[in-house]
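Worksheet: one structure, shown below.
Shown here: the complex without one of its protein chains, the others still in place.
The first chain written gets the first letter, and so on, giving A and B; residue counts start at 1 in each chain.
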Amino acid sequence: MKKLLVLFLILVLAFSVVACSPSEEPGKNGQTSGEPVVGGTLRIGVQSEVANVAAWRLRSPQETLIWSAIYEPLFKMGANGEVVPYLAKSIEADPENLTYTVTLREDVYFSDGSHLDADVLLWNFENFKENSQIAGRYFSDVESFEKTGDYTVVIHLSRWNSQMPFSLTENPGLMYSKKAFDEHGYDWCMENPVGTGPYKLENWVFGESKTLVKNENYWNKDATVYFDKIEFPVIPEEMTAQAALLSGDIDAFYGPSNATMAEMLEKGGFHVTSGKLRSRIIFLIFGSDVKGDSPLEDVRVRQAISYAIDSEAIAKNIDKGLTYACRQYAVPDTPFYNPEIEGYGYDPEKAKQLLKEAGYENGFVTTIYVGLDNPFEDYMVAIQGYLKEVGIGVNLVYQDVSLWSTKTMFEIDDGMVLIGHGFGANLVNQMADNFSKRAVDGSGMLKLSKLHPDDLHEEIMAAISATDEETMYKHVHAAGKMIIDKYCLGYPVVMGPFANVLMREDIVDDHWIAHYSDFFDYTGVYRVQ
Amino acid sequence: MTQRSEVLLDVRNLKVSFFTHFGEVKAVNDISYYVNRGEVIALVGESGCGKSVSQMSVIQLIQSPPGRIMGGEVIFEGKDLLKYGANSKEMRAIRGKEISMVFQEPMTSLNPVFTIGKQLEEVISTHMGISKKEAWEKGVKALAAVDIPDPEERMKNYPFELSGGMRQRVLIAMAIACQSKLIIADEPTTALDVTTQAQIMELLMSIVKERGTSLVIVTHNLGLVSRYSERIYVMYAGRIVESGTTRDILTSPRHPYTVGLLNSVPRLEDDKDKELVPIEGMPPNLIDLPDTCAFMPRCRYAFDKCAGSRAPELRKVGENDHYAACYLDAGEGSIQ
Partner (left out) sequence: MNSLGAYTRNRILLSLFIIFAVSVFAFLIVHLMPGDPVRAVLGIEADEAAVQKMREELNLDKPFLTQYWLWMKGIFKGNFGRSLTLNTDVGELIGRRLPVTLSLTIPALIIAAIFGIIIGVICATNRGSIADQLLTVLVTIANGVPIFWIGIMMIYLFGVLLGWLPLMGYASPFESFVEYLRKAAMPVSILAIRPMAEIARQVRTNMLEVINQDYIRTARAYGLSERKVKYKYALKNALIPIVTLLALQARDVAGGSVLAEQVFSIAGMGQLIMISVLNRDFPVIQAIVLVITVIVVFVNLLLDISYGWLDPRIRMTARKVIN
């Protein structure tokens, strides 16, 4: 027995000697003197592993975060909502001939050394149209693509679509190496990213971590690539991520919950960065059935609901100021924003009055559906409370995501759905997908709304087929007004930044996420001394 | 018969108590007895009179707590065993080798997950310092000595494969395997059926006679005692109340308890109409025993001296070292 005890003690000692090693010093100097450091590693924690790798398959925000370091788009968005050239030099619209002509820069190279030219561009376009699961949203009006020069490709439309330049700032604009495809085939490309960006994939331990290294052949000599390596460890548990940030194990964490953000900001030593243009809207859609006897069929009822909810209070109290109240389906400070839309503030008296007018003085009971994978409990409870004040009883139903997606879910007869989705430059396309008559068999999320009035449809279509920007914006504004003021097809609960990254104070975001594009620019982030 | 010649075991003034929530239980309250080499004696008494406890104390098998040997000497071959610690090397060398004990529950006294052979071999090799193979051989021989047929095969059996009688034989085999000088058999046949009882006892006796082993039979069964033992000690409430040769005790018992015991056992030669006379009353509570004679409440012959005096000491009441602890004088009326 004694011998066993001694052996045990020895084991414990040996173990503690091995286990106790000094951890990396996180460098808590505090002073950020502002001198960017070139070199080193940036570690960004993400909460889940990603499934899609190929440029034309990217779907989730995590995928955007990670692969932005590898892929670059043809165009980017500017501060005033304009389309800015990047990999492409220009895009020329010819409404009469129903074409767009895209001209590439001539000095762009992929990390595998291949050159970005018209052949490659052509392949990318065709590949996207063929293999992307959201091709419909962007290329449904495209008839064909044609190479017309070493660096030019023409897009032939079947009818005019004013959104093409905006579309090319998003997924369809990402360029993948054709050489890689030719050499390795489609399946290989689905698992290996090859792009023009400042980094390339060095190592991927599935489920654990990815390591990206500096692309030595990066074509963009004007940009500084600060970090030698970027690592993306997978940390499914938010509390562990918090601990990792505190111990210096990671430099940043993507997609923290509002609670975590508030806590860490309070602790000090951390700050949050997020996208400037792309926003996330929490939207309450009315799934009214046109022919039914649902109270929601009456626009006054929908308006009453909108008046009953206090968005400012929600933004302040639930989200601690990290979101804001926005009365329309558009992002403020962008050209899509229509200052003439009134929207619905917080006015419970008016809500009750409208209900009375509609004949529901004694209120009624309805249901709100929400997907299980959304952290919307707080919103749900708040909305339930507000509606109760005006006499509307609400049942909250949590739905499994896959149940959402089946046809049966689309045909809810009565009730509302609370969803969150991002939008930015692509507003018009999303409007078309969700509110126009295309919605019914399109690929939008808001096809749940049954109401697709003719005039709204007309406006949206007019926006798409507008041949100049001014006209387009005019129609977008009109459509926006109809969605909110006239028909009240949904209520914007709150709006907030789309991509939130919680990071240490010594990491500076110059134009990494905090800019107007969909994709993150990894030449815009660095650590300071 | 020469008394006190070649004494093997001499127990003097042994006291053993158990300390419980309710108080001190004086299970063994100052007993003295002896066993000669090659002798067979019996320790007789009812359940709870302290006979088992006294024997277990001889080899210090009592769990302490709650039990404790309060005093006395256990002199075995000239050495006081009580001077050794319960788990000391010396005691362990005694147990199973010099003094072996056979318990009354053959069904549960063998370890169910080891074979008979393993258990025998373990005991033998512990004491004899020989190889496992040799110990195994000795085990086989021991089984043969207790008349177990096919001993080689039986060594490989597990206890549950054997009947009660067989298991008891195995336990006896264990007791004789190391050529013990003294075997203590605590109610060796109580758990067995009548025919088996006879077999076992015959076996035990033949072995004992053959090897010159001393035997202490602890029992409540007077029939056993009459046939096999040479001397008897009668115990009651933790004390020895009468001692003497078997013949003397059976033919002229001098303690009322012994008389009562004898009267309550049917005998073949008795008239079938003769009534059995049980001893009235219950055995005493061993906690807070009064100073007076413990048997007094149940004694037909109790008289005024008994109530007024301390418990009587053993006094010689006959030739051949016949002692009884009673105030009734010899010759003061028969107590038949």
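A few points about this structure:
By definition in this document, a residue touches a chain if its C-beta (ideal position, glycine included) is under 8 Å from a C-beta of that chain, and two chains touch if they have at least 3 such contacts.
This one's a predicted model, so the numbers in the text were calculated from it and none came from an experiment.
Which of A:Asp94, A:Asp119 or A:Glu191 touches the hidden chain is settled by the complete complex: it is A:Glu191.
For the options A:Glu82, A:Asp112 or A:Asp249, the residue in contact with the chain missing from this view is A:Asp249. Only one residue from B:Cys49, B:Leu171 or B:Leu261 touches the chain missing from this view: B:Leu171.
Contact between chain A and the unshown chain involves residues 1, 4, 15, 18-23, 48-49, 51-53, 59, 133-137, 190-191, 205-209, 233-237, 239-240, 243-244, 246-247, 249, 373, 400-406, 433, 441-445. Residues of chain B that touch the chain left out of the display are 59, 61, 87, 91-97, 100-101, 103, 105, 108-114, 122-123, 126-127, 154, 157-158, 160-163, 165-166, 171, 174.
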